[in-house]
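As you look at this complex, bear in mind that one protein chain is not there, while each of the others sits in place.
The block that comes next holds subunit A.
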Amino acid sequence: MESLDGTDWDVLIVGTGLSQSLLATALSRSGKKILHIDKNDYYGGSEAAFSLQEAEGWSRSVAKDGSSSTTFANVSIHQPEGSETDLTKLLSSRAYSLSLSPQLIYTRSRILPILVSSKVHRQLEFLAVGAWWVYTPGNSAEKLSGNSSQSRSGTAVGHGALNKVPSGREDIFAAQDLDMKAKRSLIKFLRFIGEYEEQGEVWEAHSQAPFSTFLSEQFRIPVALHASLLALTLSSLDADHTTTEFALPRIARHLRSIGSLGPGFGSVIPKWGGLSEVCQVGCRAGAVGGAVYVLGNGLAGPVIDEHPSDGATTETATSSDHLMVVLKDGESVKTRWIAGSRTPQPTEPQICSKSITIVSSSIEALFPPIAEGAPKPAGAVVFFPSGSLVPPDEEDAAPTLSSVYVFVHSSDTGECPANQSILYASVALAGDKAVNLLDKAVQSLLSSVNAQPQPAILWSLRYEQRSQLTQRSQLTQRQENLASTRTASLDQQILVFPPTSLDLAFDDSVLDQVKGVWRTIVGDEGGDFMVFEDREGAGADDEGGEL
């Protein structure tokens, strides 16, 4: 490796997570001299995607880092002892690309037009998320008598059922299990949410009340239908703590997104491993712009995480406008700006547990066609409402009420081979309770889809992730983040992104943070954010469809 210290860098970007990678793209035409480093030997940071082997390496390195990496903890890999045939179904390590960031991207998210205007979308493919399902636990006595022949899937629970969330008025009218009164109340609610902002009188009095209570009191929506609407909030809290104020904008976002990129679907996922792919493409754009990339080399000290009181600074001002920082390999680097992301502190209360499960079935039943003229769905969402998963230890005094989400990705995502699928499960809890709930959710999902032969778990990964949850309205959140970008900076020249959000949908506030940092670096002369011409030779050809 040539030395990096002979250069006066304009910007040192630390880490290749999503914010930093988007920043690399934003700066790729700025003419700035950019050094982009990552302490890991892979791209993507908290948004990385792994082969099986890489996942094992990651699991070991998180265990080894222990205290220094507080984003992830308690990573463990499980390969169930199954029959010979099941085990042989797990293919070679690199046949998988397991995402640490399987977030949905709503089709109205501002990230999509930004990827298009910056021209990096040419290297990305997006796939539609189709059906949303709500799990209802079965009546165990009834199910055991009626359905016991084939169903010894390892749990003592009866089969639950997955019910599809109606995705629009047509669905509601067509639903056979709804009476006219329920249909009318639902339609009335949908009409309201279409312009809820203008109808403060309907909901503002309820803003801090549970959303469920609001649905019952204001719209007389039967309790049985609440879960379908709660599912659309992607709230990680239980029903009692999901407030009206939180739920309304998120349901509105969901419904308003449907149809904007094609009929019948409202969200997409990037192919090849979630947001990891966006990170890669962002860094590539940086590289094409001339940035130098160095993997396996980070900052030697806690320049970014450090609190002003800590004292032991590794950076010293060498001149009025350059900082000198030391990298892990001992090299000193001179740079005008440093941009990186803050690691969550161990005290940070926002934590969730996640699991990634490789399943020996394509689970076609979860991927019905979306609509006439719509792309084939590659993702599905399964919502397990509060209390729908019976705690495994029945004597548990306080039943676990957290809701669980499982994102199901088909092999069309390129994340697994054909005839398999990946389940990404998440719950806002830590510890054994969380592990049990996630396992229960996966088991319940597999036993309720009626796939023959019964889908088997081939491999699974569990971990805990710490960050900050978005539980406020988008707008306040955005303002707070902008403020924190500034105040968290030790110095005017150290620009800090907050930790990766745990939100299950892509959080647009990331874009505001990137834009803020970009603007600070390029100043007012920097032109429009992420609006670029195609580079020579890389343009659109005869495919059409360009606007």
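Here is the rule we go by: a contact is a pair of C-beta atoms (placed from the backbone, for glycine too) under 8 Å apart; a residue touches a chain by one contact, two chains touch by 3 or more; residues count from 1.
In this section, contacts and distances are computed from a predicted model.
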According to UniProt, what is the chain that's been left out of this complex called? Choose from "small monomeric GTPase", "Ras family protein", "Ribosome biogenesis protein BRX1 homolog" or "Nuclear mRNA export, poly(A)+RNA binding protein". "Ras family protein"
Contacting the left-out chain in the complete assembly, out of A:108, A:121 or A:256: A:121
Of A:17, A:160, A:274 or A:289, the one touching the omitted chain in the full complex: A:289
Considering the complete complex, identify which of A:332, A:411 or A:520 is in touch with the unshown chain. A:411
Give me the subunit A residues in contact with the hidden chain, please. 1-2, 4, 42-43, 91-92, 94-97, 112, 115-116, 121-123, 125-128, 261-263, 268, 272, 280, 283-284, 286-296, 367-369, 372-373, 375-378, 410-412, 414, 416-418, 420, 535, 537-539, 541-542, 544-547
